[in-house]
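A single protein chain has been omitted from the complex, and every remaining protein chain is retained in its original position.
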Amino acid sequence: MVEKSIGQRVLRKEDVRFITGKGQYTDDINLRGQAFAYFVRSPVARATIGHIDVSDAESAPGVIAVLTGQQLAKDGLGTLPCGWMVLSKDGSEMKQPPHPIMAADSIHYAGEPVAIVVASTYQAARDAAERVVVDYDELDAVVDLATAQDSDQIYPEVPRNTSYEWELGDREATMAAIAGAHHVTRLTLRNNRLIPNAIEPRAAIADFNPSTEELTLYTTSQNPHVVRLVLTAFIQIAPEHKLRVVAPDVGGGFGSKIFIYSEETAVAWASKRLGIPIKWTGERSESFLADAHGRDHLTDAVLAMDEEGHFLGLHVKTRANMGAYLSTFASSVPTYLYGTLLAGQYKTPNIYVEVDAVFTNTAPVDAYRGAGRPEATYLLERIVEIAASEMSLSPAEIRRRNFITDFPYQTPVALEYDIGGYDASLTKALEMADWDGFESRRGEARARGKLRGIGLSCYIEACGIAPSKVVGSLGAGVGLWESGEVRVNPTGSVSVLTGSHSHGQGHETTFAQLVASRLGISVDDVGVIHGDTARLDFGMGTYGSRSLAVGGSALSSAADKIVVKARKIAAHLMQSDEDSVEFDDGVFTVKESNRSKTFQEVAFAAYVPHDYPDDLEPGLAEKAFYDPANFTFPAGAYVCEVEIDPDTGVTRIVKFTAVDDFGEVINPMIVEGQVHGGLAQGIGQALLEQCVYDDSGQLMTGSYMDYCMPRADDLPDFDIAMTVTPCTHNPLGAKGCGEAGAIGSPPAVINAITNAIGIREIDMPATPERVWRAIQQAGGQ
Amino acid sequence: MGKITVNLTVNGRAVSQQCEANTTLVDLLRQGLDLTGTHVGCDTSQCGACTVHLDGRAVKACTVLAAQADGSNVVTIEGIGNRDNLHPMQAAFRQCHGLQCGFCTPGMIMTGIELVNQGQADDDDSIRAGLEGNICRCTGYHNIVRAVATGARAMKE
Partner (left out) sequence: MELVQRVIIPAPRQAVWQGLNDPAVLKRSLRGCETFEANAAGGFDIVLQLKVGPVKASFRGEVSLTDVVDGESYTLSGSGKGGVAGYAKGSAHVTLSEPEPGRTEMRYRVDASVGGKLAQVGSRLVDGAARKMANDFFGEFIRVICDDDQVEFILETIEE
């Protein structure tokens, strides 16, 4: 009976604390004697720093200390590293200007921290921050991605403001395919810059204990072990064994809480220096300024086809805005998470992609939900849509003609897809969306004076990142395995420890279901522990939709090890041999006998080993590290139907259908929730969200009044379903579901809008103004 | 700025708190009373994570001064139900998977109850319109709308 929890919509174990207001987020933690920090940030985007006068601030009421970037530099701390080395076409290493924890002599984006004020109350710190006088010698900021490579050079060591010029694929073959093609479709587009906006702002509390010399850092992180590693190895804050990083309940991440930022680092340093616990909680304004942003690509692409619309070659040239510095994983996003995905679901034989990574005087840009894959999918699904209309094929037909159908499939851009079933998801999505009935709905809408359109998108993503050997050979500075531990307690309840981190994904439930069903016990008897470097060995954390496929697989093999050992114990207890003992539904039985022992009895014996095998250690706890054999490849088909009011340009999504193939699913309720959230972010990108800097590098969209977040009345109900091709190389058959919605939806929405208006292109976000103008222009033609 | 004393009822308990005159209600709740279920998600009164009930009406506690709440009756997420005895709206959020990271959730639940009390939870469209002042970045709202509708039915029973 308990076995059945896999695949069930088990209600979440973590919910009770959240719905009763008992969650423990970083800002909810208060330590005895804690002081509060407030950061002084540069109001200008590019400047040299002259004198910093802190005297007035230091003498303000309640102030304990004012520490500047200049002092921090003198203390010999390292700089914030970028953990992925990308090589240029000519083999040279990417250029990585030092990313200071706090600026000491120059400013490279508005909002960059310059000093930290520590005071007895938050208010006092904030008030005193106003009294820090910094002389900025302002320089002309480089802001526009389109012209940045020909603008003023920001760093002396970075000509053309270009960190690297990367390429992947066969240039000559691709160019030849394009030259000889029956038809080519060209497209230039921008992938709009986004600000992640997890609703919990980042926060950190550092607590240095002068007697043990241990430093504890509570922080809003998706990967506390990686934070510890970086703070130790690169920044030398404290030795690894003296540093404990705790990521308690975290209020959403979406990538933005992967990275190692200035603030937690500076707070840790200040706590050590001052010998007191220090707490910093970001204001939303600071999140806008200083969280790593997402996307921001400018791309030119050419797709070549034969007479029947079979794709022959794809050439993509992208400029990616990196912002002012290379953030923790920034360099991998527009390269290995983008260029490698340009095959999509199609057997395009020749693909060549070039990416220039460009610095500007804006906040650093790094992974945001989907990270590179939404950019690849948006480009591909837009150009395929346009190609369909140029070739007079239906959107579904052009895709079907090009679908990969034989697996494993080696793409021309490095990845090997293990399995997929693209036609199945497409067919199901078209059916659920009643694609065939669309024209009559369009006619009915027209009668009401509305423009109705329908759009399709077929995405693929690479998740479950990834074989450590492979990512290592591609420049990653870390391994990308995951660890897990299953500790069976003497009474038979189980503690599961995982290196994955949950900040909304519901691991406490999914992992409990997984382990409970492996051990044949109740989900209620399994507790999941995560997010504390002191409680588990090491872990790589949660991003790239990897937790189940990688972290879950580690737990699965730990659970297997438990069963192996428990079977030995059970055999001994039942005076049988191992091979004759079966384990099913939590009970060990000797084949063809009535002898049996429950899992709980065996657990008890392991800890009270009075009657116990001689050659076995007592105890029942097993660890496993899982390094995946390949990426996983979730894929799906999305259909968006919109209705536009031509008088106002307002677009309403009237129906959104998503069919995803995530492989095997443990908790469909949680998976659907992940899809909903991803869709909302993708639709937000398509219709509402846009980060804007003015010419001088001032952030114009720095609050919820200016940055348009999707709200309940902006979104429709979602129709979602799943098809299943189980992943072939992990024990769960699972692929990952966290990012799909954000990856597949933007092109579906834009394809629907261009379809409604009868135009070729429109930029994201398709705001009412843009849509209205497009309608006017289309009408005028 | 001078200290003031604020007397109010919070979750049925009379409290008297000393605070600065410019202390907001949310700071008083979180810092003064350690009621950390009420969250702060923004600094422009836009996200609704801080929603509480003030004399029976939902307010954004980041925009109300503690002094303004003097003499009032405040109910926070901690005051509507507990682990063993959930408020129907709390239960509905769990039942419908109306939360993921949980950060917006207390505000959503308090607003959800307000919508029911104000008769604005009768259909999905009015629920969506009524949730306009609460931002959730995780759920896409689909299940939150379900949760409020389910909670509304349960509250009427």
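Read from first to last, the chains carry the letters A and B; within each, the first residue is number 1.
Criterion: a residue touches a chain if its C-beta (ideal position, glycine included) is under 8 Å from a C-beta of that chain, and two chains touch if they have at least 3 such contacts.
Model, not experiment: these values are computed from the prediction.
Student: Which listed residue, A:427, A:580 or A:698, touches the chain dropped from view?
Tutor: For the chain that is not drawn, the touching residue is A:698.
Student: Using the touch definition up top, pick the residue from A:8, A:121, A:285 or A:468 that touches the left-out chain.
Tutor: Only one of A:8, A:121, A:285 or A:468 touches the chain omitted from view, namely A:285.
Student: Of B:9, B:44, B:73 or B:120, which one is in contact with the hidden chain?
Tutor: B:44
Student: Considering the entire assembly, which residues of chain A contact the chain that has been omitted?
Tutor: On the side of chain A, residues 40, 43-45, 110, 126, 129-131, 285, 288-289, 694, 696, 698-700, 702-703, 705-706 touch the unshown chain.
To be clear about the criterion, only the chains that are shown with their structure count from here on.
Student: How many angstrom lie between the CA centroids of chain A and chain B, rounded to a whole number?
Tutor: Their C-alpha centroids are separated by 29 Å.
Student: Using the touch definition up top, name the residues of chain B that touch chain A in the complex.
Tutor: Contact set of chain B toward chain A: 20, 30, 34-44, 46-47, 49, 76-78, 81-83, 86, 90-91, 93-95, 97, 99-106, 109, 124, 127-129, 131-132, 134-145.
Student: Under the definition above, what is the set of chain A residues touching chain B in their complex?
Tutor: 11-12, 14-25, 27-28, 30, 123, 197-201, 249-252, 254, 281, 283-285, 503-506, 669-670, 672-674, 676-681, 703-705, 709-713, 715, 717-718, 741
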